[in-house]
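Note that this complex is displayed minus one protein chain, with the remaining chains in position.
Chain naming follows the written order as A and B, and within any one chain the residues start at number 1.
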Amino acid sequence: MSVTIGLLLALSFLVSLLALAFLIWAVTNRQLQLHQGQAYTVFTPGEAGTPDDATLPGDDAQSVGPHHYDAEREGIDAVSRRPVMILIGSGIAWLAIGSIFGLMASLKLHWPDWLTDVAPLTFGRVRTLHLNLVIYGWLSMTGIGVALWIAPRIFHTALRHPRLPVIGAVLWNIAVACGALAIASGWTDGEEWLEIPWQIDGLLALAGAFFVWPLLHTALRRNVDHIYVTGWYYLGALCWFPVLFFIANLPGIHSGVQEATVNWWFAHNVLGLWLTPLGVGAAYYFIPKIIGKPIYSYSLSLLGFWALALFYSQVGIHHLIGGPVPTWVVTLSIVHSVMMFVPVIAVAINQHVTVARNLWAFKASIPLRFVSLGALMYTLASFQGSIEALRAVNTVTHFTQYTVGHAHLGAYGFVSFVLFGAVYHMGPRLTGRQWPAPALIAVHFWLVVVGFAIYFFALTIGGVLQGLAMLDATRPFADSVTVLAPYLEARSVGGALMTLGHLIFAGHFVALLAQGRAPHATTAPTDTVPATQA
Amino acid sequence: MIRRKRTQAAPPDGPEETFEPYEEFRRIPLPVYWIAIALAIWGAVTLWDNAQAVGVGRQERAEQIEETPAAALNSGAQIFEARCSTCHQPNAVGVRSAIPPLAGSRFVAADPAVVVQILLHGIDGPIDVGGRTFDAHMPSFASVLSDAELARVATHVRQTWGGDRQEITAAFVRVQRARFAGRGAWRGGEELARVVDPALGPQPSAGPAVISAFADPAVLRLVNQGRGEAWACSSCHGAAGQGGANIPRLAGLPEGYIVKQLQDYVTGRRRNESMQTVAGALTDAERRGLARYYSGLRAPSTAKPELGGDVSRGEQLALYGDWSRNLPACFSCHGPSGFGVAPGFPSLAAQHPAYTASQLAAWVGGGRNNSDVQLMNEVARNLSDADRRAVADYLATLPPVPAVTQERR
């Protein structure tokens, strides 16, 4: 057996490496490149009737260049407005609820006798509610909402079947709510990231189809030949997540340790092949969009995307290092985790160089600040993840709060920050109204930045101390609990600031909606600066 | 700030909103290639390296599975040296008035069943060897040696000092094991002569049974049912006080030692929250009663090496210490074969490795700080991680404490 396995292992890594080498070769030799100039078939403004933006000022010839296209005047935003608003609104609502549960779970770790009288509020369930609400409620719904808004814009065509995502959003909300009730009542599938009972997962899958088909159809019917990099990530995510979700939730066929490998293959791919593409895709759109300057390098975009697909898909078993799973599959995941440096560096150069060359925009625009800080967190979270997968490091950090800090660096620092920025950018364009209290955007920003900094550093330092205590045979287990205690309290402080920021965010969004939709949606954006200022 | 931005944004070049994100054409920076190549090489090396580890892991598990590491000692002579010579002496002459000699002993020369039965059950009572009466406390090896090992060592003893060339087989030992399965130690030479082989001749008879003194019904209630938060002792330490995992074996520990530990749990000189709760709920008299009960209890060993320690290193430390690291031999204080020395030195033999190792670690970390003149703190600090596990595993291979010590009678 061991010979065959060793062979497989070598083979698998070889395949990934060959694919990477081929990719680099192809990119270097321009095998994959197109002439982008001709790829951009751009509508002439006014060609398609867009009644909502008649009041727009001066649409002159400059807006018709190869890299100019007015989505609003094409009426594209108007079509996707409804589903996008519903998805984003729902996502923000789940964020508010989910972060309150998160704060409760955090507090319970140092007030263990708080709210213990009823089962739904026990730590094990509150923590699970937090995770599922923010993953399936906030991140997924908002991420899809942003995708539904961006995709038609980069495809230069209106969203197909705009009613379907509305139905999907309703079903998805029902599924998330049912899942939350199930978990609160103790009905769970019992695996991390897969707690929602499979019966309810069916509803989620159905709802998902209502998002996938319109997006796919829009992509197929696009009015531009080239697919912008954001589109690759979205299309990839749309292919990957349904497969992941379906296989991992199949009832009755997984058991024992085999189930654990499926569990972590799924859980890590939810991050790598679902939330990461949603976040990176959005960042790839908003960073150049807000700055008004192109992304640094097309070659790096290609390398970043395909290397992510190749390597991220195989990193999941690093959650079981030192566990009862075959050595070869653990090692495979470790090696691929470290190889993740390649796509991350590619994306990092691409996005950060673009921002770094336009720091004035970073200072001026809070949405851009959210997005590009989120992109920076992606780089950091990925580097941290690669290093965390090394056996020597994992020995210390595994089983500790360090991992929780890392997970939040990815899902919060990266994806949530990008989505915050996206919502702030999109809000005025969706409603035609300004944010009612722009100062609150800055308040939100500083609350979550400071809160998250406290959160992250508390768990990172506390987690290392916890891990070192656990590795020292001469210290009783109690030491690992007591040494961590002050850091858990600090984490609650950070978490409380973050939650406060979210409540302000949610309130602000409600206030934006309360103004009603402007009679004529205008473009007047709060955060954009013309390219010429650079 | 935001509003100011908006005024600035009055666009001379048309609204920014029409800008379409795109990517410039630029080569992949050279360092990215280098990094990718370096990582790929590292990955290949790691894969190769880890593939080797599987073999090591298998070997470690294989070592755990062997019945006892002593099984590696092939010959009866080697088993004798490891297991018997600490008391009976390497040349089997015994110790005057304490340990009977084997050379020339009638017990060795008698029917092969006698030696085997003594090895299987031990002796707890007076025997007559060569005209001298010994108060014998021979441990039972039934739980620590396999049939084949017992057969080899019995053959060696009988061939060397009994003058009988006949080979004792493992099958013979198996039959003998089944013959009196479940019984305790032989109560002296008289019982052996009566039950096993009359050829042993006249033997002194054992005194009256001494168990009754320990069987105070109130104590038994504590042991078996508990009282309030003094949960039943046996619910963790087992029906025979045999312990398990990191729960210590209590059977045969010196009475004074047990009383002291229970007191130290309460004062916190020895840290264990569960035992603090239990001991705090007991009266002084109950602690003494329980100590008396457990010190008189005998149970077969249920311990086996489980920490992957180097057993021969452990044996070295237990028998001789390691003066290069300022480590005295365990047995220099805890008695030959680690049977303990009342009242202060607990028996170590047949103790569970996780318990022994965790206690040694606790001496270092300060979780346990209750030995006279800090003796054990000092010893434990000089033991490495691997040494703690080695000595713990070795002690688990030893036969359990043979009998109640003289003072208790």
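By definition in this document, a residue touches a chain if its C-beta (ideal position, glycine included) is under 8 Å from a C-beta of that chain, and two chains touch if they have at least 3 such contacts.
One rule holds in what follows: contacts and distances are computed from a predicted model.
Enquirer: Missing chain's UniProt protein name, "Phosphate transporter", "Cytochrome-c oxidase", "ATP-binding cassette domain-containing protein" or "Glycerol transport system permease protein"?
Expert: Result for the unshown chain: "Cytochrome-c oxidase".
Enquirer: Pick out which of A:278, A:295 or A:309 touches the chain that's been left out of the picture.
Expert: Answer from the full complex: A:309 touches the omitted chain.
Enquirer: Per the definition of touch given earlier, which of B:44, B:77, B:329 or B:386 contacts the omitted chain?
Expert: Checking the options B:44, B:77, B:329 or B:386, the one contacting the hidden chain is B:386.
Enquirer: In the full complex, which of A:321, A:366, A:419 or A:465 touches the chain missing from this view?
Expert: Counting the whole complex, the residue in contact with the absent chain is A:321.
Enquirer: Among B:61, B:183 or B:381, which one is in touch with the chain left out?
Expert: Looking across B:61, B:183 or B:381, the contact with the absent chain belongs to B:61.
Enquirer: Considering the entire assembly, which residues of chain A contact the chain that has been omitted?
Expert: Residues 1, 5, 8, 12, 15, 19, 32, 34, 39, 108-110, 112-113, 116-119, 122-125, 127-128, 186-192, 216, 219-220, 225-227, 229, 232, 235-236, 239-240, 243-244, 247, 254-263, 265, 269, 273, 302, 309-310, 313-314, 316-317, 319-327, 329-334, 391, 395, 398-401, 403-404, 470-473, 477-478, 480-482, 485, 488 of chain A touch the chain that is not shown.
Enquirer: Determine and list the chain B residues touching the chain excluded from the picture.
Expert: Where chain B meets the chain not shown: residues 49-50, 52-54, 56-62, 64-65, 226, 228-232, 235-236, 244-247, 273-274, 277, 306-310, 354-355, 357-358, 361, 385-386, 388-389.
Basically, only the chains that are shown with their structure count from here on.
Enquirer: CA centre of chain A versus CA centre of chain B: separation in Å?
Expert: The computed centroid separation for chain A versus chain B comes out at 53 Å.
Enquirer: Can you check the complex and tell me which residues of chain A touch chain B?
Expert: 2, 6, 9-10, 13, 17, 20, 24, 27-28, 33, 36, 40, 42, 45, 56-60, 62-63, 67-72, 154, 228-230, 284-285, 287-289, 292, 294-301, 303, 327-328, 330-332, 334-335, 338-339, 341-342, 345-346, 349-350, 364-366, 429, 435, 438, 441-442, 472-476, 523-533
Enquirer: Within their complex, state which residues of chain B touch chain A.
Expert: 1-3, 5-6, 8-9, 11-29, 32-33, 35-36, 39-40, 42-44, 46-47, 50-51, 53-55, 57, 271, 357-358, 361-362, 364-365, 367, 385, 388
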